[in-house]
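What follows is a set of notes on a single structure, which appears directly below.
Missing here is one protein chain; the remaining ones are kept as they sit in the complex.
Labels A and B are assigned to the chains in the order they are written; within every chain, residues are numbered from 1.
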Amino acid sequence: MTDLTELGIKAIREGVANGDFTAREVAEGFNAAVAAASELNAFIVATPDHALAAADAVDTKRAKGDDLGTMGGVPIGMKDLFATKGVQTTAASHILEGFEPQYESTVSQNLWDAGAGMLGKLNLDQFAMGSSNETSYFGNVVSPWRKSNGANTDMSPGGSSGGSAASVAARIVPAATGTDTGGSIRQPAAFAGITGIKPTYGRCSRWGVVAFASSLDQAGPMARSVEDCAIMLEAMAGFDPKDATSLKMEVPNWEAGLNADLKGKKIGIPKEYRMDGTDAEILESWEQGKEWLRDAGAEIVDISLPHTKYALPAYYIIAPAEASSNLARYDGVRYGLRDLPEGSGLQDMYAATRAAGFGDEVKRRVLIGTYVLSAGFYDAYYTQAQKIRTLVAQDFEKAWSQCDAILAPTTPTASFPLGSLSDDPLTMYLNDVFAVPASLAGLPAISVPAMLNSDGLPLGLQIIGKPFDEQGVLNAGLAMQQRANFDAQPEKWW
Amino acid sequence: MVSTYRIQGATGEWEVVIGLEVHAQVTSNAKLFSGASTEFGAEPNTQVSLVDAAMPGMLPVPNRECIRQAVRTGMAIEAQINKYSRFDRKNYFYADLPQGYQISQLYHPIVGEGQLLIDADEKAGIPEDKVIGIERIHIEQDAGKLMHDQHPTMSYVDLNRCGVALMEIVSRPDMTSPAEAGAYVRKLRSILRYVGSCDGNMEEGSMRADVNVSVRKVGDSELGTRTETKNVNSVRFVMQVIEHEANRQVDLIEDGGKVVQETRLFDVASGTTRSMRSKEDAHDYRYFPDPDLLPLELEDDFLADCRSSLPELPDAKRRRYETELGLTPYNARELTAEVETFARFETLLSAAALRIGKPEAEVATQVANWALSVAPGVLKSLGAEADPAHASAGAQAAILAMQDKGEISGGQAKEIYEIVLKTGRDPEEIADTEGLKQVSDTGAIETAIDDILANNQDKVEQYKGGKDKLFGFFVGQTMKAMQGKANPAVVNQILKDKLG
Partner (left out) sequence: MSVTREEVAKIASLARIRMGEDALDRMVPELNNILDWVEQLSEVDTSGVEPMTAVISNSLRLRDDVVDAIPETAGGRREDVLANAPVAEHGFFGVPKVIE
């Protein structure tokens, strides 16, 4: 029998449905792979029993001839930002250590309802704040990828969905959930040589997802192919009356709608994405991407997104501002850590608890956010940033009169060694320079692996689409996937 | 004409400037942003959803009824309704605020400028009607409750109230005496209860006021520094707070001190205010639009529904009672002040008019006098003997009808009503069986009068000679002979006929 951990969502689903193997065999295979990969530190907790129980339920259904669901028999990794009932949910923060929600997030529930099971809770940057997975209280996630120079330096899997990216790339999960606030699905997907899509803002319910920046947070799948992403996104998405920003729209059958023929489609190339400091190999991969899309029948057109340069700084006002308020609830009263120094009062308890519970990057962002909202600075920072956000969105609006989708690099560089940027927050932030504009505009965007660079590290390409046009994004991604033939895998060292 | 309320200081006369922020709990079944119940008095933390407890990942979804009630309230104070409004977060840390922010409306409130009329009340020092400006009404979440006396070193937190919808109704600093402030709160409460957007129950905290007070020398145009006394929960206390704060501030300034802009608490026992320590450094609330909620845009249909569902409001009702029903201004005001009063009155009026067979306007004064003085008097005199459940509109209308027809006297009406309240018996049956009826039988009265005239020939002569006052003597004698049960109108008529 083939190693079941080599299979993705579609292959597992079909194998289980056809009786080639049982869901339990799949779950056992991945449980074992998870257990053997502790060096990656991709999981905060493993939940093998959850995976087995879901698998058994699918096997029972199959025996009865019942419908197995679109994810029937597929065990996945769950980013530890999604509340899972009775299973510790931490957002990779000390302040939530030990927190066991009495509720299940809508997205995770949707996945279980579709027949998926949970292999465990995946490590991430603390409160999803970070681009290297070095801000987790539970330690760095180590990328399964290493440079081809044999130096064995631990590389960053990207962030914030670093555990998700690393585990999919290492073949210890067939797929994982991610969340993307300013690139947190796409950047790690690019670093890890996998596929990840952030849908239109509002497609996936935010109910039960630990909030970072509410106006930007979107969940999405991270998997080994465009097809798998289409299947999993379809299972995750859907209207939720519990989320006032949830889109009240039918979820299309993206899997059935996949079509790599791009004849008649125009793909825009934004000139402002050609930035100083962008790696030459990244630019090469971008050129290659154009060729692939042209080959698929698309017309390549030059476009302009003039406010691109300002998207990242605007993001670093808006996201921290929202976060400073969203994270106020971690106060040691109702759940999580409480630090009550001898003889201290309520407000001292808050300050001590939050000092002990939040990591440095979280503190930095909460302080920035507090500052930009404070009296006298609100208009200069927050209002101005929201106006620039309007301009960024308008840039895209105008672009849609010229093209159907946009091709850009996902990141300005490939993965970097863990620790190499951790003292330099600003350089770290620049990782998301190509990802953030689509986040600010709420647009669907996918990262697809394109090639390995000269260091043997993966590079990703990004397709940004119109609002609600996940199908167009998936299709362009599929066209590139078929031409890139990216089948490189990290060599197993863990 | 302005209020003459003054504080006599050592350095001269001071006037007081008052603005009120009234927090009124919106009448709704469920909370503003969650499905938990709003019912009062439940066991601690039993009416708390995961949303109210601010569990990680929880999100607010607004309750339409709360929006609707705020809009209707705005319409009732003739305010501008903002078709576009937003919810903002007001950020501060406190144990009764699980989210670490209160969802409120700062930048774009749902209701803009409006006004409220307080009625002249000479006795209270309000010489004429006065319009008080209302700056805005916004919707916000209530906080939870802390108990400080249950444990030696801990405070206990109950989140049942947390997330209940409030309307904050912000007045202009247009009031200049405790009496005006009291009248404002009473009138506002009356309007809210008419509209049905708040039950106005101040004891249960459904309505409470933050009282902003400043003082200035008479003639000064600049406003003084104000203090805000929080959560004052009765009209009397609002007035006490103003008295106390105004005097405290005058004393402070005259002693060379300065009023500090601060939040204060009212101590009911001593009738004084004190600085509130816990809110000292919470002044930078870092308001910003709540990113979990989109802008609230009201459709025309929704607004039309809000407007068409508004009842007749106190001012309009009072005018109508005066002009259409012919009631005195006093009666009209008394009857329209409270929802229960006018509701009882209108039910009785309609029943009485039907029973009597006359238009409402013709019987309104009679019914108003009954409702405002006669009936409450009887009820009060009976005390515990009365069962208010027997005070049905039907029974009272029957009594009023008998009285209108002259079948019973005013005194008999009271006696019958006493028995009704004690026993619930039918008024007409009481009148019959208890002999509580006037005699209108002209035959019996004529016989009695003939006897009296015959026995008092001298007085008849004197009367006919011009001594008109003797008419009363004949009436009295007749009533005596009839044991008080003769219909006075019939007696008068027959006497007039016979005496020529």
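Operating definition for what follows: contacts are C-beta pairs under 8 Å (C-beta built on N, C-alpha and C of every residue); 3 or more make two chains touch, one makes a residue touch a chain.
Values in this document were obtained by computation on a predicted structure and should not be read as measured data.
The chain that is not drawn here is touched, among residues B:I7, B:A95, B:M167 or B:V439, by B:A95. Across B:V17, B:L146 or B:L382, the single residue that touches the chain missing here is B:L146. Within the full complex, the residue among A:V74, A:V333 or A:A408 touching the omitted chain is A:V333. Only one residue from B:S49, B:T73 or B:Q249 touches the chain missing from this view: B:S49.
Residues of chain A in contact with the chain left out of this view: 98-100, 102-103, 200-202, 207, 215-216, 241-242, 244-245, 247-248, 307, 309-310, 313-314, 316-317, 324, 328, 331-338, 340, 344-352, 354-355, 358, 363-364, 366-368, 370-371, 374, 377, 380-381, 383-391, 393, 425-426, 440-442, 467.
For chain B, the residues touching the absent chain in the complete assembly are 28-30, 34-37, 43-53, 55, 58, 61-67, 86, 93, 95, 146-148, 150-159, 265, 276-278, 281, 284, 286, 289, 293-297.
Following the convention adopted for this analysis, only the chains that are shown with their structure count from here on.
A separation of 58 Å divides the Cα centre of chain A from that of chain B.
Put simply, chain A touches chain B in their complex at residues 82-83, 89, 91, 96, 99, 101-103, 105, 206-211, 213-215, 241-245, 321-322, 324-325, 327-329, 331, 333-335, 346-347, 350, 370, 373-375, 378, 382. Listed in rising order, the residues of chain B touching chain A in the complex are 50, 53-62, 89, 91, 93-95, 98-101, 155, 157, 283-284, 286-288, 290-294.
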